[in-house]
Every structure is written in C-alpha cells, then in structure tokens.
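Report on one structure; see the data block that follows.
As you look at this complex, bear in mind that one protein chain is not there, while each of the others sits in place.
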Amino acid sequence: MIRVEFLGPIQKNALEIEITNLKELAKILQEIPEMTEWLENSAVAVNDTIVISLDMELKNGDKISMLPPVCGG
Amino acid sequence: MIRVEFLGPIQKNALEIEITNLKELAKILQEIPEMTEWLENSAVAVNDTIVISLDMELKNGDKISMLPPVCGG
Amino acid sequence: MLNIYDGALDVPKILKDWYKEESTSNYGAYIPFVGTVRDENGIDGLSFDIYEPILENWFNVWQAKAKAKGAIIKMAHARGDVLLHESSYISCVFSPKRRVALEFIDEFVEDFKASAPIWKYDLINGKRVYALDRSTAIKGSGILGVK
Partner (left out) sequence: MLNIYDGALDVPKILKDWYKEESTSNYGAYIPFVGTVRDENGIDGLSFDIYEPILENWFNVWQAKAKAKGAIIKMAHARGDVLLHESSYISCVFSPKRRVALEFIDEFVEDFKASAPIWKYDLINGKRVYALDRSTAIKGSGILGVK
C-alpha cells in the first residue's frame, strides 16, 4: 500500500492505493477533475525527498506527497 | 588663515597656514619627510567634503582634513 | 537550528538569543533577515502551513553548504496566523568574514522563497485565501500532469 498526501492548499484527504510506480499514480490522479491544476503546478516527493522524474519504482509503505507552489517568508 | 587637520593615525598636530589653493598645500606638506607616505595614501577634504582634484581655490577660514586609509566595522 | 513557532515571532528575543548563542564562536559577521507582514491589498494578515519533514531536509542541505564556507545558519518561521506588522520569518547567517555572510544570506533567502515547503494564505474577512499568485512552483513541479 502507498500513501499519497496532499499538502498545503490542496483540499483533499490522503489516499491509500496499490501502485508500483509513479506513472500509475499520474494516471489515477489525472482522472480526478479537481486535481488537474494541482498536477500541473505541484512537485512530488517520495518519502520526503522531492523527485524530478516519474521513472521510479515504489515499494509497500512508501509515502508520496504533493507540494503545490510555495511562498514562505 | 587655513586650518589643516590630520585625522586618525596621522600623528601630527593641526597646522594654521596662509595658502590660497591646494597646490600650495601639496608643496608645503611634501617638504615634511614624515608626511611622505600619508600624502600618497590619504584623501583630502575641504570643509568636510572630499575633493578629488587640486584645482580648488581656498578662502580664509576653510578647513582641510587629511584622511588616511579607513577600516570601519 | 530551525524553529517553528505557532503565530508571530518574538523578533527581539530571537535575534538576541541567536547573538548570545554564538557570542564566543568567533564569527565576525552576523546578518539576520526579518520578514514582516505588510498592510497591503486589504488583508488582515497572513497565515502559513508548513510541511516540516521536507523543510528540515531542505534546511539541512543549506546548513551543510554554510558549513563548507565556515558559516552557520539559523531560521525561525511562524505557523498559522500572523497579523499586520507582525513578523513571520527570520533567518540568519554567522560567518567569519563579511563577504561570505552577505552573499550567503542572499542565496539562502532566495532559495527559501523558491523551495521551502511553506504555503501562504491571505487573511481576508476571517477567511484563508491561498496566495497562488505570489507563490512559486518548486523545481520539478508538474511531472504528474504530463500525459
């Protein structure tokens, strides 16, 4: 099981899904209309490390976070 | 009368001299051996404004300051 | 040192504590950056969400960069609401020499704005409105949207 968390202003509860890589996650999230904008402007972290490619296998217990545009300070 | 003050580490009492321009001052100071190094590395201010040329007439009561290399902070 | 506080920061106390902490560390330059909420666009204040695990990772990378230059950094940020003229952010650099400190605080604060996982909301009529127009997409954003 993979946990997917939506951070900051993304108003969506975490998902628990059975996937084995990030490309599967992209397909699943692209089918959710209210996620369209967030998918285009958010970064993705696997186990709290930001990734810049979808070429990544996932293992049971991994945590994925979606990080929309930031503005600290 | 023109007053000439030597600031910071220049260990020299102020002079009161009769001159009408900065070129005269240069000649007078160049004849003082212990001033040689300071003349080469010091800036000159007339009435507390730094000047970058000797082409300046002086009038009675003007104050000249010699400012050796600085290091605030 | 990275500290998250609920609500506005006590700026004089934090600046003092940091100065005292390094008072015998032999750093010649101490440069804090303090960010304060401006009265603009009719807001009542700002509010912040923070995702600490990634913030700490990001901060630790910068701490290592500072260390490589003989410097250290410290940072404090508010979580939740911060009203007008209150301060939400302080960071600082201590370094032996001024040039390193002046350059480092600039690079560090700019990357903070571009990368730190903190989300800003305007407080308007008691509501939290995400400040998307002033926000920056983190490097690598958008990969899940590619079809």
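So that you can tell them apart, the chains are marked A, B and C in the order they are listed, and the count of residues begins at 1 in each.
Rule of thumb we're sticking to: a residue touches a chain if its C-beta (ideal position, glycine included) is under 8 Å from a C-beta of that chain, and two chains touch if they have at least 3 such contacts.
Here the structure is a predicted model, which means the values were calculated and not measured.
**Student:** Check the whole complex and report which displayed chains the hidden chain contacts.
**Tutor:** B, C
**Student:** In the full complex, which of C:Met1, C:Val61 or C:Leu102 touches the chain missing from this view?
**Tutor:** Of the listed residues, the one touching the omitted chain is C:Leu102.
**Student:** For chain C, enumerate the residues touching the unshown chain of the complex.
**Tutor:** Touch with the absent chain occurs at residues 11-12, 15-16, 19-20, 23-24, 26-40, 85, 96, 98, 101-103, 105-106, 109-110, 113.
**Student:** Tell me which stretches of chain B touch the chain missing from the display.
**Tutor:** The missing chain touches chain B at positions 7-9, 22, 25-26, 29-30, 36, 39-45, 48-54, 65-73.
Note that only the chains that are shown with their structure count from here on.
**Student:** Quick check: how many Å separate the C-alpha centres of chain A and chain C?
**Tutor:** 25
**Student:** Quick check: how many Å separate the C-alpha centres of chain A and chain B?
**Tutor:** Here the centre of chain B sits 71 Å away from the centre of chain A.
**Student:** Once you find the CA centre of chain B and the CA centre of chain C, what distance in Å lies between them?
**Tutor:** From the centre of chain B to the centre of chain C is 49 Å.
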